[in-house]
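As you look at this complex, bear in mind that one protein chain is not there, while each of the others sits in place.
What follows is chain A.
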């Protein structure tokens, strides 16, 4: 390439370079735009995913508990059983009450009746009723009473009663309207993604997200490819001093696009969920899986937004700091390199311009570091799991809040590439600048 370009006149060479790079720039912009679009789409799908799997429609929803409660009621009422011991105790209890009643009745009869009818009655009772015989019958009577209470038909009746009370409660206004709202939401989601059930919806969303992720990485690597081409061009044209200024200015444009994409595309994906909740409630096995507490993608501006919305002043300070490292410093840096190269000597060698052109680049790395550390603290949190594994405890037996699916996103790679590209550009600038770089 150096051989061919050297044969061309400097003007045509410059024109060719500009045209070629502009095409490349257009390609990069297109890829960046697609990435930005996909990132927005991904955010929306994730929001839907989080909504559908939200803890509010699972663990905390009346809908989900309905079946469990019905099961519990049926089991507890229909299959209500007294143990032998309990039966024995109850038997004694009832017997005692019955004995007491008989004793009372006897005492009443024994009382001296005043009226004639009373006297006749006493006589009749004395003649016909043998209290000893009645007393002997008490245990059998008590057993009958218990058997009556314990009989399946009675229990079925009771459980029906309980169930009807339960469904009355369900049709109570607030619960009913909440349920209706839930169903409406789910219907809307089903229609939106053209599926018929929640599992189908989930698999469709997962499928969409995987597809989008693959596409995002493709555009991400295409963008990086453009940058590599630009850097390769610098290598090929390293002898063509006349073209350097043009090439540098165009390289700066690439950097600006890289910065824009890096800022707006999502950088980190925070996924916080209760992985399993598994227990037995009055004989009913209750199992909730993947209850999403929080599932969102955040661009670096999103992280800044979270920080600035905090009430504490120091968090707001950090938010502003990140904002300045991610926008203010890079923009000033890129402009300063341009100014240093093109501007008048007095401006070009101004201390502030030189600082931003040559020294400021690495501070953007602070953002990269913040995200990386956050990632290791939030996302790659295998501590509890590994401790449990050490003690041979299966972690799915416990209710864990898991954030293990937190992951980095293409925006992060783009932003790192921007920082590194910026550092390389200022190193290049040091070699090609006509001014003093130190």
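The criterion applied here is as follows: contacts are C-beta pairs under 8 Å (C-beta built on N, C-alpha and C of every residue); 3 or more make two chains touch, one makes a residue touch a chain; residues count from 1.
Please note the rule applied: contacts and distances are computed from a predicted model.
Taken from the listed names "Paraquat-inducible protein A", "ABC transporter permease", "Thiazole biosynthesis adenylyltransferase ThiF" or "Glycosyltransferase RgtA/B/C/D-like domain-containing protein", the protein name that UniProt assigns to the chain not shown is "Paraquat-inducible protein A".
Touch with the chain that is not drawn comes from one residue among A:258, A:348 or A:368, which is A:368.
Residue-wise, the contact with the chain that is not shown comes from A:413, picked out of A:38, A:142, A:413 or A:428. Panel shows chain A; residues 76, 83, 85-86, 89-90, 92-93, 96-97, 100-101, 104-105, 108, 117, 120-121, 124, 277-283, 306-307, 310-312, 314-315, 317-319, 321-322, 358-359, 361-363, 365-370, 372-377, 380-381, 383-384, 387-388, 391-394, 397-401, 407-408, 412-413, 416, 423, 426-427 of it touch the chain omitted from the view.
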